[in-house]
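All protein chains but one are shown in place.
Let's look at chain A:
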Amino acid sequence: MTMEFKILDSIPDLTNLKSFTERYFSKRYITNVNGIKNNDIMIMFHSNRIALLSLAPSHFFFTKANDFKVNYSVGNVNRLRNSVKGKSKKGGQHLVPKSVVCKIEYDDGTSFDVPCCMKGTLVEVNEELVKNPKLLKECPDEDGYIAIILSSIAISEATKSEMLTHEEYLKVLDSFEIND
């Protein structure tokens, strides 16, 4: 048996490459949250029940050109001060579907809230968005993620099943366009 193995043995089909989040996460969507048109949220679920919160591509945010900031200070809670200890992520801020994770504040004085849309423990917020908010617009499903949330397997599965799959989401968007 020859023992010559090279990494070049492993060149995959390059026509159908998946991004990092496409490889490891399943994307779920919820539209018109709180009755606000195109207040559309995307949650990316890892198979290990870790979830990444972000804005869905159809969110009205992506149609507005104004400069903006991401503010993790909501109500009397500063999400940037969130800290978790140990394997069980003790001390993480508790989140419910209605919890506001951050606010997007425009230079024209308007703003909107980003709701969590699921129950869980806040593990991490994307501090990079404070320094470099345009990441949210440029790559919402990677560097522009808003927060990392940990929930139980049961909650994670239940939330996933209540939300739209990517295919369902695309259909819903189509029907909106027709209705409009």
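In this section, a contact is a pair of C-beta atoms (placed from the backbone, for glycine too) under 8 Å apart; a residue touches a chain by one contact, two chains touch by 3 or more; residues count from 1.
Following the convention adopted for this analysis, contacts and distances are computed from a predicted model.
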item: Which of "tRNA pseudouridine(55) synthase", "RING-type E3 ubiquitin transferase", "Methyltransferase type 11 domain-containing protein" or "Dynactin subunit 5" matches, in UniProt, the chain that is not displayed; value: "tRNA pseudouridine(55) synthase"
item: Selected from A:Val84, A:Val130, A:Ala158 or A:Val172 as touching the chain missing from the view; value: A:Val84
item: Chain not shown: contacting residue from A:Ala56, A:Ile104 or A:Leu150; value: A:Leu150
item: Absent chain, residues of chain A that touch it; value: 1, 3, 5-8, 10-12, 14, 17, 19-21, 24, 46, 48-50, 52, 84-87, 89, 123-124, 126, 128, 135, 142-143, 145, 148, 150
